[in-house]
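Step one of this worksheet: look at the structure below.
For this view, one protein chain was removed and the others were kept in their places.
Moving on to chain A:
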Amino acid sequence: MSTTFWIIIAGAIATYLTRIGGHLVISRFDTIHPRVEAGLNAVPAAVLTTLVAPELLNAGPAEWAALVVTAVVSLRGGLMAMFLAGAAVLIVARQFVG
């Protein structure tokens, strides 16, 4: 087997450990402290924000326009409507401002 193959296998195992590890740790406790539960409830906003925020540093007018429209549509529409609106604005705006 090639080195590449073993890198892939080891990378896959490392990744699976991250995907099940948090559960294995938490499930060792019988009760969850309210503060821990508050922390777990904050996970979606906390992690997903870090995937967006640094992108703002390099965002130009087209990207900002897309994000603003996404935010506005998300107040009313569903996930698909929001995503399509943001993507459409981005593609149109990039034809003009590159």
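We take it that a contact is a pair of C-beta atoms (placed from the backbone, for glycine too) under 8 Å apart; a residue touches a chain by one contact, two chains touch by 3 or more; residues count from 1.
Everything that follows uses one rule, which is that contacts and distances are computed from a predicted model.
Engineer: Can you pick, from "AzlC family protein", "ABC-2 type transport system ATP-binding protein", "ABC transporter permease" or "Cytochrome C oxidase subunit III", the UniProt name of the chain not shown?
Structural biologist: "AzlC family protein"
Engineer: Touching the absent chain: which residues on chain A qualify?
Structural biologist: Chain A touches the chain not shown through residues 2-12, 14-27, 31-32, 34-57, 62-63, 66-67, 70-71, 74-75, 79-80, 82-84, 86-87, 90-91, 94-95, 98.
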